[in-house]
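For this view, one protein chain was removed and the others were kept in their places.
For chain A:
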Amino acid sequence: MSPWLRKTEWHAVASWTWDAQDETCGICRMPFDGCCPDCKLPGDDCPLIWGACNHSFHLHCILKWVNSQTSQAHCPMCRREWQFKE
């Protein structure tokens, strides 16, 4: 640091985004950076979840989907068997 610049306090601005391939959730068609229709607050309160097939959805959306399936649930995008990614 140069001697004449004594102190720097930087307050920066950023935006967060989900590190996902898609922009929107394939189930509710809402943007990932927003939230699912049942939620009010984005981010921690409405997280994303990845399947073994690498497709991502709002957690709430895919849970609804999985729970509504009588037999084994499939990924709504690629029809592969739905497994949560480890």
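Convention: a contact is a pair of C-beta atoms (placed from the backbone, for glycine too) under 8 Å apart; a residue touches a chain by one contact, two chains touch by 3 or more; residues count from 1.
In this text, contacts and distances are computed from a predicted model.
Asks: Consult the UniProt record of the chain that does not appear here and report its protein name from "GPI transamidase component GAB1", "Peroxin-13", "Anaphase-promoting complex subunit 2" or "Actin-like ATPase domain-containing protein".
Replies: The correct option from "GPI transamidase component GAB1", "Peroxin-13", "Anaphase-promoting complex subunit 2" or "Actin-like ATPase domain-containing protein" is "Anaphase-promoting complex subunit 2", the UniProt name of the unshown chain.
Asks: Tell me which residue among A:H11, A:R29 or A:R79 touches the hidden chain in the full complex.
Replies: A:H11
Asks: Residues on chain A that touch the omitted chain in the whole complex?
Replies: The list for chain A reads 1-20, 31, 33-34, 40-44, 48, 50.
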